[in-house]
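Mind having a look at this structure? Questions to follow.
Note that one protein chain of the assembly has been removed; the remaining protein chains are unaltered in position.
Right after this comes subunit A.
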Amino acid sequence: MFYREAGDFKVSYADDSQTFPIKFDRYRYYAVLAVAFGLIPFLINDYWANAILLPFLIYSIAAIGLNILVGYCGQVSLGTGGFMAVGAYACYKLMTAFPEVSMFLHVILAGGITAFVCVLFGLPSLRIKGFYLAVATLAAQFFLVWLFNRVPWFYNYSASGQINAPERDTFGIIITGPNAPAWATYLFCLIFLTVCALIARNLTRGTVGRTWMAIRDMDIAAEIIGVNPLKAKLTAFAVSGFFIGISGALFFAVYLGAVEVGEAFGIQKSFLVLFMVILGGLGSIFGSFAGAAFLVLLPVVLKVVGVDLLNWPTDIVAHFQLVIVGALIIVFLIAEPHGMAQLWRVAKEKLRLWPFPH
């Protein structure tokens, strides 16, 4: 009934190969965009922006980035936290060195710098695979955090070793710092997320994405059919690094405003983003959104339900949260290894046939 293809005629190749070939899907997508751009900025307040929407948008970008590397190209990475730190520190250095330049440019440049660093650390992937690559990227994680703690140039020699985002704007609208309005920070991140998701979606269904998937599925076979593994793997690292760098820059400059590298970009951040990708679904853009939404919202929902509604002690709720998230990860891995994206696909398939399943 909902996902009816009947009557939805395609008369050109462009129509046939669009991202959302089913009419209902397409309209839903337009509706989500319209609400996100046209409605939420008018309703948003500080709590919704800083506690829920900003982290969701920023983690979504990071999850898309990691999904390109792990889900599409099959290169396991545990260095996400470190690469986000590169984005954050690059953004900080740019913001303080060129205060008059627009924030858009800073964030994009921070993404570019991270892409470069990510390619450097991706070089070993040409020789090593699987667990060994995971260990190599783990080394990147620890090295980068150590570096940003150790070299005072990165934090402009501040006494505390922290970096603080000064007030910066784009087109005259304040984006960073405490006086930035909630709608501006939200829209700023939303624009980045929308563009990143569009780029990712179109890359993954084009030649580049197909070479990534060929490498993921069987690298030797891919090489035999003419895929250049050097190019495929390094482009995956570069694109992934670019997105992760953007998310790190936004995470520091727009969301938190002050960051300490060991605490904000430690190994637990790498795992958090990896969990988002695994729970959401490897090799799926929608999965990145779903995973990020799930892991950002779950703690907030549990807290609101447990503390505010049921009046439980805060420590019990915090402990419960660990238990529930852990249990859910195990359940998902057993019941649906392909993540929430697969659940969504199955549900769609069912809806297409409903109410006549045979």
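Quick notes on this structure:
Please note the rule applied: a residue touches a chain if its C-beta (ideal position, glycine included) is under 8 Å from a C-beta of that chain, and two chains touch if they have at least 3 such contacts; residues count from 1.
By definition in this document, contacts and distances are computed from a predicted model.
Per the UniProt record, the chain missing from the shown structure is "ABC transporter substrate-binding protein", taken from the list "Formylmethanofuran dehydrogenase subunit C", "Protein-export membrane protein SecF", "Quinol:cytochrome c oxidoreductase pentaheme cytochrome subunit" or "ABC transporter substrate-binding protein".
The hidden chain makes contact, of the residues A:A221, A:V301, A:I330 or A:L353, with A:V301. One of A:G81, A:G209, A:G241 or A:G266 touches the chain omitted from the figure, and that residue is A:G266.
With the whole complex as reference, residues 32, 45-47, 50-52, 55-56, 149, 159-162, 164, 166-167, 177-179, 255-260, 262-264, 266, 289-290, 293-294, 297, 299-301, 303-305, 307-309, 313-315, 317-319, 340, 344 of subunit A touch the missing chain.
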